[in-house]
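Missing here is one protein chain; the remaining ones are kept as they sit in the complex.
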């Protein structure tokens, strides 16, 4: 759509700008201020320069949480995107079951995040959990509070349970928007299912898949509540991702300076990644 | 039934298992839960639910949650409507950057903002009120609402606006009487998403409340840690938090797929 140039449109966006600025700019400025000072109590501040940044950038603990975070995000993207796509492709396109499928699939997305954690906690508890008992019956030695591997397995399974539906719904929306004529033409040409997928469905899905990856990337990068409720970041620090580490520093030890410096580094990483994804997405859209 | 339908069927079974397990726990007595593994409640009880509906701290938690979620939804969508219209119809200086800046707030981890938010809302005297949480949640809900509404509005041809002006409508007359009804579906979807993300977010909601406006889901965590391990009660409270979500999904079921694609498919 060709848009008219109209500088007075700023008046329309003013309420949004004011509200978001109140919520985003003031706290962001505060974080920047804290990041260069040392705090005693809650209102004594002393200049400390860039020391906290140096400390955070060189701390083993931050590197470890960042690595864990990247591994987690990579793992869930690698599982959820192909799985979601496969489910969306196998779903019926019309008929009474479509609504039922969609409503049931959207259900996990609307559960408060700590309830999700609590649910999986109940699933994974020894002796009373369905998951743990099933695994024990199959002969696995499963204990997510003691073994890092089991904890990772549970956390990833929980995230797959929680968020794959988002990918399914996005892909499904993309698939139903493909006109029937395309499929008919493919049928006449005698195209194989793989060719239909590769040359008709995948190009149409490129945009929704980018949104799916962008949303899943952002949300998994800030995962906090579910994991805290489920494992508390443990055993040890095995599932301490960036947000968990940050909250432990900020609220637990009340170290405002280091927490603020860490927040900023974290925020810059997200900003860079999001900008890359966003640029990519806009390029795909304009094509 | 076609052969490939087993894929979504299996997936839905997988989705329902933990939900079933939660419900199962909520109908069991504490003795049965601690007694061992059972696939369904042998001593069926509603005691856990009775506790929640008669104890003021519990049901106030629900009221508090609903209050801030509703406030937030109204606030976010009302502010986002004119902004989305501006983005979909006009070009203005810095429009693309403004749009991206809004989106970066959807991307900002709440953990980064938790502490300054606590101090900001204490400073303006809103701490521990539903307004604080509702306002704080606009941080990520306004960008989302703008994004969704802009997608839906861009699907409406510009000729609609022009015809209305020719017919003698003022801008606001057109906007309220013609444009808003036209994109009603989009507004519904935007409301749904604002509801959803405000309902499920907990880190900020927990940080910004102490007693009066404590959301239900935060109460659950507190109960689990302070008063021993009351799994049945926890499960019952958790089960009750599923209901509002299920209700709103039912209302938007026909638009759900399009909504998740942010109105752009």
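Lettered A and B in written order, each chain numbered from 1.
To be clear about the criterion, contacts are C-beta pairs under 8 Å (C-beta built on N, C-alpha and C of every residue); 3 or more make two chains touch, one makes a residue touch a chain.
Note that in this section contacts and distances are computed from a predicted model.
Going by its UniProt record, the hidden chain of the complex is named "Membrane protein" among "Chemotaxis protein CheA", "Glycine cleavage system H protein", "Membrane protein" or "Pyruvate synthase subunit beta". When the omitted chain is restored, the residue from A:26, A:178 or A:281 that touches it is A:26. Only one of the listed residues, A:78, A:202 or A:268, touches the absent chain: A:268.
Of the options B:63, B:78 or B:93, the residue whose C-beta touches the omitted chain is B:93. Summarising the interface, chain A meets the missing chain with residues 26, 29-30, 32-34, 36-37, 39, 42-43, 45, 47, 49-50, 53-54, 57-58, 265, 268, 271-272, 275, 279, 283. Contact between chain B and the unshown chain involves residues 93-94, 96-97, 100, 119-120, 122-124.
Please note the rule applied: only the chains that are shown with their structure count from here on.
Separating the CA-averaged centres of chain A and chain B is a span of 16 Å. Interface residues of chain A facing chain B in the complex, by the touch rule stated above, are 1, 3-10, 12-13, 15-17, 19-20, 22-24, 26-28, 30-31, 86-87, 90-92, 99, 101-115, 118-120, 122-123, 127-130, 133, 161, 164-166, 168-170, 172-174, 176-177, 207-208, 211, 218, 221-222, 224-225, 229, 242-243, 246-247, 250-251, 256, 259, 263, 266-267, 270-271, 274-275, 278, 285.
Residues 2, 4-5, 7-8, 11-12, 14-19, 21-22, 25, 33-34, 36-37, 75, 79-80, 82-83, 85-93, 95, 98, 100, 102-117, 119-120, 135-136, 138-139, 142-143, 146, 154, 157-158, 196, 199-203, 207, 215-218, 220-221, 224, 231, 234-235, 238, 241-242, 244-246, 248-250, 253-254, 256-258, 260-262, 264-265 of chain B are the ones touching chain A in the complex.
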